[in-house]
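Only one protein chain is missing from this complex, and each of the others stays in its spot.
Showing chain A:
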Amino acid sequence: MDKGKKRRREDEEIEAVDSDANHSLSLEQNLSFSDTLVALRMMRAQFPHIDKSQLYSSVKDRTQVDRELESLRRDKVVRVFKLNTGQDDHGIMFLDDYLKQVEHVVKRMEEKKQCDLQVFKWFKVHVIESKLEPCIGHQELYALLSLGGRMKDEHISLLINSGFLTHQLIDPSMYWFAIPNIGSILKGLSQGRKELLSLLNRRRYKKMMLAPLEKKHLRLSPLDMRFHLRDLIGSGHIKTVHTPTGIVVRVSKD
């Protein structure tokens, strides 16, 4: 499978994935692979939240990525969320990771104070299973949650407070699905992008070798430098050039 893998990933990731693949998945589950799924699994090993633009950087054909992502979404393997860090960012999470996150939040709320926690169960059972798009309308949300039990408006505000839903800015009756506790990650994402781009822009020729760039630490972002590099390469702000001495990263000038 030609995935355009970069040399730096080969050493570490392959062993991790191999051991991962051997233990967790049986043959019939992973008999038919798609490039996108393998790329997703590799990146999930690093970090549970993945950015869609990172997928574009690791699989060569972008249309294939879009289509495979769509079929994975329909098969309920992954879930796509719209992030609010500008342009058209989407975050991808495996569905079981997301459900684990839901339980984590519920457990924490149980410890803190007693609220109507059944709404989370209804949310998990009815809404997440049936609504696969990243957004949902108010009426539909109400209808689906009422399938679990008697709904009140406070339940929706509880969902918003715990981070599962956010209001859309343009349309007051539509909500985006969101991942709880993602605020710090999103802030780190946008700050890290700006910092990395300014790092390259400050150089005289706006380019740098990949190897020393990877070793730098970003001051403002808790995320890995490689996370940001993949993200920016996938969204087209940075281009890589293969030279005889290694890979050079430069800011794309269109």
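Just so it is clear, a residue touches a chain if its C-beta (ideal position, glycine included) is under 8 Å from a C-beta of that chain, and two chains touch if they have at least 3 such contacts; residues count from 1.
One rule holds for everything that comes next: contacts and distances are computed from a predicted model.
Its record in UniProt calls the unshown chain "Transducin/WD40 repeat-like superfamily protein isoform 3", which is the match among "Transducin/WD40 repeat-like superfamily protein isoform 3", "DENN domain-containing protein 10", "Proteasome subunit beta" or "Large ribosomal subunit protein uL11m". Among the residues A:Val65, A:Ile92, A:Leu165 or A:Leu229, only A:Val65 touches the chain that is left out of the figure. Among A:Lys207, A:His237 or A:Arg250, the one in contact with the hidden chain is A:His237. Touching residues on chain A toward the chain that is not drawn are 56, 61-63, 65-67, 70-71, 74, 87-88, 133-135, 137, 139-140, 143, 170-174, 235-237, 252, 254.
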